[in-house]
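Next up is a structure, given as structure tokens.
A protein chain is absent from this complex, but the other protein chains hold their places.
We call the chains A, B, C and D, going by the order they appear; numbering starts again at 1 in every chain.
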Amino acid sequence: MKEVKLFLGPQHPGMHGNYSVHMYVDGDIIKKAYPLPGMLHRGFEKLMERRLWMGNIALIPRICVVEPDINEMVYAMGIEKLGNIEVPERAHWIRMIILELARIAIHLMSFGGIGGPTGLYTASYWSIADRDLILDIFEKITGARVYHMYIVAGGVRKDLPEGIEEEIIGLLDYLEKRLPEYEELILKNPIIHARLKDNILLPEEVVWELGVTGIGMRSAVDKEYDIRKVKPYARYDQVEFDVPFGPYSDAYTRVSYKPIEIRQSIRIIRQSLEKMPKEGPVRVKISTGSALRWTVPAGMVYPVIESARGEYGYLMVSDGSEMPYRIAVRGASYPQGLLGVEKYLPGHRIDDASLWMDTMGVCAPEIDR
Amino acid sequence: MTVDKSVFSPIRAWKYLIEKPVTIPKKLVFDTPREASDNYRGFHINDWTTCVGCGICAEICPTNAINMIEIDSLEQSTGNKPERPAIDYGRCSFCALCVDICTSDSLSMSKEYIHLSKDADTFYFLPESDGIHQIDFDKGYDRDEVSELLDLERYEIDETPIEGRNESFIEIIRGYSKEMAIAEASRCVECGVCTATCPANMNIPEYIRSVWTENLEEGVDYLYKTNPLSNVCGRVCTHTCETACVIGNRGTPVAIRWLKRYIVDNTPKEDFERVVLSNVSEKINGKVGIIGGGPAGLSCAYYLRTMGYEVDIYEERALLGGAVRYGVPEYRLPEESVKEDIEMIRKMCVNFITNTKVGRDISFEEIRNTHDAIFSGSGNWIPKKLKVINVDHKDIRFATKFLEESRDYSRDMGRMPEFEDDIIVIGGGDVSFDVARSLARLQKIKNGKINIKFIARKPIEFLAADQEEVVEGKEEGLELRLNRSPVEILVDENNKVYGVKVAKCTSKLSENGKAKTTCSEETEEIYAKEVFMSVGSDPDFEYFSKEMMENLEMDKNKIIVEENGQVKGYPWLFAGGDIVRGPDIITAVADGHKAAIGIDEYLYNREKI
Amino acid sequence: MKIISNNSKTDKEDMRKIWEKIGDYFRANSIWMKWYCTGCGAIELPPTMTSRFDMERLGMGPMATPRQADVLLITGYLSSKTLRRIIYSYEQMQDPKYVVGFGSCTINGGIYYDSYATMKQLDNYLPVDLYIAGCMPRPEAVMNGFDTLISMIKKGEANGWKHYKENYDWYSRNQLHSLGEVYVKDEFHE
Amino acid sequence: MNSMNSIYENLKSKFNILGVDYPDDMQMAIDLDEKDIHTVIVYLKSIGYTQLSMLTCVDWIKEGVFQLVYIVFNWDNGIHILVRTKLDRENPKFRTIVEIYPGAQFYERDVHEFFGVEFEGNEISYKNLFLELWDDMPPMRKDFDPQKYSDEKYAAREYKSKFISEVGGEK
Partner (left out) sequence: MNIMNFIYAFLLLVFVFLFQTSITGINRKVMARLQRRRGPKWYQQFIDIFKAMSKSSTTHGWIFDFGVIMALGGIMATTILIPIGPFKAFADVDNIFIVSYLLAVGMLGMAMSASGSGNPWASIGVSRALTNMLAYDVPFMVLIVSFIYAFKTSSLSGFAALQQGAGILGWNFFRFPLGGIVALICLQGMLGKKPFDSFIAPAEIASGPMVEYGGRHLGMLFLLHEFSTFIEVSIIVHIFFGGGATPLEFMVKYALLYTFMNIISGVFPRFKIDQAVKFYYKVPLALAFIQGLIIIFTGLGVS
């Protein structure tokens, strides 16, 4: 039988972001699949070499649109490691609050986002509206909704505004109240069970073969493989939280981990608000002089953090001048988004293609850079 | 995990059929869009009254969105460029780095965030205090000390400790260490406001950059492009550049003078010489005579030599340098430094004819006849006198003469000048502090204690002298009697000066930004054995012929010249330095440079004819 | 609050026929946008579409295919690779069709002004009916933008599609200059 | 730090390591000759460094070399090892590691596309992935000027705003 060629994306409602997969299908079964990235390629790595260390903070959040803060954090960590800079205590905790709020935001979006490929739009409408409340908090703290440019090398850009703690706690309370409703709607939905259970498997060998990290890895290898646990950054070693893990990774498990992680993030934020020093400096200068002449000592380092999709890191090289020499981005979804699509999307049905992209966590901008 | 699926569980979502939606009402979207948060990064606003047009916002902008637009209605002034930033919203990423780095605190962002248009040109806009649509919005994002991107505090320079400083003429400032110099240089933002303010228009940002990049040879090259007395100016310049420095708007200005000095002090001598002498050209047909070996003359000589002219300098005193060598005390400008600078000029094969006073040892006409052009930078050496009673008393001493003596003493070329152990210094400018502080040192050396009263009309903040001088003078034991205007020199029956009668004054800032001083009837008497007066000086034009004196256009004892230093009516005569405008070394250097260019042009044109 | 450019043709006599006016009324109140997230501005579209801002109040909604869509949202930067596909999509759309440029990148390249992969001026390649300032524009700004677009359509001012037809040569010359080839070679990488 | 020292000692006893660097207390960077890369990576994989986090390249144009950086990660002890080697910039060729880490396939394609390094044995890496109809040198090389390329291809806007003519010229 003749194979039909189909384009999943870039302008396909099932595709999140400007990404494309070419599928050769036989009936409803995908026989071959080729990822086609690069629609969002902007040459970040080149552009970063042409901007000041400080000026790059405008650029880096844009590498991953849905979760910008991790970029700022990795970049800041890299500079701090190269320059041996000690970040003030309070800044560490503020960073954790920001990062975890961001994690909630993206998990909420992708948890409700499962409504997109499956047709449960109500979930998407709810989750994005609730995510917007987090963006409101971000706006109050950082001055922008999406691209915060808040975590900078040496600390954070501004201290927390007054009274924001109560607002954050209020939001967390609200989310805790809402989460069961999401679970009723999504996780307990029999048709979601029918669609996701035992579908889109990710066996342990595949994890190691591709280099998948994050929820996908943890749900498959039954180990607590989370950068926050394995090599804690900021003050993750001083808060208590659990990371969900398990031995069997199907689409349902991966989706069901998201509310669990949201709850753990809420727990981390609550502890952070409690343990954080109530005042004190939040930023140290990374270098002498004006920002036009901030330099970072020469060296090469690979700072890495846990994003919502897994290990996220930059290879940062400095030659001691006022601009980075080279920054290479390891997008967390690079393995599953390229080799994963090519090797493991075939065999699934067309119906599952966008579900595959969704539950594997493929984020186009961080692949394209 | 408990198995939990039920057809009925999703149906619970139906409860939202009767609950209120979370949608933001249309009114809050369209009529009065929701107010953004307090530090929202909306559109830019710029307070034009505080903006200095430094252009740092354009410099830091990671998107190249900011262009500086020249505004015709604004005027260039110290520390102020007639330019204002225009922002391209086809570029801007709303990162607010421009706000964080704004040197004058004028740029900030409002809570306004809606601009829609079919016309792309409207997205390029010149922010003023009222936003893009001339609608008042609250201020959004603004810089605070955490988000600060400038380094506002000056890095400590190594100084001689205060104790014992007044016991000798050893230089106070020891200079920057390498780390400190680089740190200080990194504070510079390369705006170039200083360049416009510097009389010599030195390439300040460039040489500071060369300190930062540790390429001092390049720095020397930049220095000598506009100033051949870098060693001197690295120590005693009046540094109007630092007054203008935009970092000074919110912090302490970059120590431009000390960085210049750092370059000179830390470049290896042979490199220094190589760089400087590489500019010298082969001699061409043309000979210029220079009257006065002061900064103006030396500068003129240097640049004439780089252009290839033969140069003779006529100097009245035994050593070249003029005010530099005879007017500035050793503790500020050590002999070594002056020597180095002058030696460098001598090495360029400039003829130094010392101990030759024009008009006395050689006539002006003779110089005129043997040279193609003349540059005069003879300087101000005749002291001015205050209009007070008994001012013509023979025992009153004046700054120029005393400084000369004291300088000769400190370089072991003369004996210690005479002075009493109880002295009043009348003044207010830098020179008067030079006098007072030199006297203090001499007193300390001679008597072991200091007794000097310093009288000035104005309070500290309005004194003409550098604030540093005032502070250091105080530290060294001067007794400041400010806000007092002398009205009479007290002379006793033996015709001996015994003090000064002063009127009490008050000063306040007037509308034009200058201090206005008014003195009351109330007087007091301050007693001392000797009075030094240092209230300025006048030029000595003895060497000009009578006819010339009549023809020269003068304004308050200053010769009026063309932009290039050419004296009106005498195309072969150029003048510069104190006899033209004063009041400081760097102006003289600048005049010398300009005159050199003017002379070159004049001679070139003459040859053509 | 709403600023529409001054040089739009408000003062020009309204030449539309009555049925065109009626058609414009319907077209203004039911704008379907094409579901294509071209750039990072797309991240503010979900909030705009969903419950918090509820774009459907304006009669707008996403559509899966270019044939059904009325408005093409260029949500930010356009890499040359995307631009090829955008041109394809635009030409597939049915008249009348509108283009809205989101944020800095569509106007003058934005933060990617020196990137080798992104274009700077959208209106060199496609006729743009409205630009929205911001990087990226907030949902409120987006909503106001749509509102402005609606009133422009009602007044018959959103005529980019006519302009595209009339100046097709100019546009296609620009497209060819920047892209080399507009033709999408989808197989090249497989 | 101790554990990293022991890893280093261990590696040193087996391989010829040209240099070592500790950028962080959970990271180690080792420099190798290009012929040793494969054996070291195989060895590292066998002792627990089962994940290839990244493979990328740095262009040291002044030295005339490309530096390949393989970052491998051991999830159990949280240590990243940066395995580095230098290639001649004029004729950059290397052998693929796809048979060791299959995940390297697209990283190698990436490096080929942006630096022009060829990986023998990974045929697919010769095809461009991100850039369509690319017509210049590999763009991540240091001697490539993106501004120039961009200006030639994509014209910048020339604004005709009112204030430019009203208050003065653009500087």
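What we mean here is this: a contact is a pair of C-beta atoms (placed from the backbone, for glycine too) under 8 Å apart; a residue touches a chain by one contact, two chains touch by 3 or more.
Just so you know, these numbers come straight off a predicted model, no measurement behind them.
Among the displayed chains, contact with the absent chain in the complete complex occurs for A, B, C. Check A:78, A:116 or A:154 against the missing chain and you find that the one touching it is A:116. Across A:89, A:183 or A:351, the residue that sits in touch with the chain not pictured is A:351. Listed residues B:16, B:398, B:498 or B:570: the one in touch with the omitted chain is B:16.
Counting over the whole complex, subunit B has residues 10-11, 13-14, 16-17, 19, 21-23 touching the chain that is not drawn.
Not every partner is drawn; the one left out touches subunit C at residues 22-23, 26-27, 29-30, 35, 50-52, 54, 56-57, 59, 63-68, 70, 92-96. Residues of subunit A in touch with the missing chain: 4-6, 12-14, 28, 115-122, 125-126, 129, 185, 189, 191-192, 194-195, 349-354.
The rule we apply is simple: only the chains that are shown with their structure count from here on.
More inter-chain C-beta contacts link the pair B-C than the other of B-C and C-D. Computed from the mean C-alpha positions, the centre of subunit A lies at a distance of 53 Å from the centre of subunit B.
A separation of 50 Å divides the Cα centre of subunit B from that of subunit D.
Among the residues of subunit A, those touching two or more other chains are numbered 38, 41, 43, 46-47, 50, 58-59, 129, 147. Multi-chain contact residues of subunit C, defined as those touching 2 or more other chains: 51-52, 81, 107-109, 111, 113-118, 121, 135, 138, 189.
In the complex of the two chains, the subunit A residues touching subunit D come out as 37-38, 41, 43, 45-47, 49-50, 81-82, 208-211, 213, 223, 225, 227, 230-231, 299-304, 311, 313, 315, 317, 325-326, 328, 330, 334-335, 338-339, 368. Contact residues of subunit C toward subunit A in the complex are 34-40, 42-44, 46-47, 49-52, 62, 64-66, 77, 79, 81-82, 85, 89, 111-112, 114-118, 135-136, 138, 186, 189-190. Per the touch definition, subunit D reaches subunit C in the complex via residues 127-133, 135-136, 139, 144, 146-147, 149-150, 153-157.
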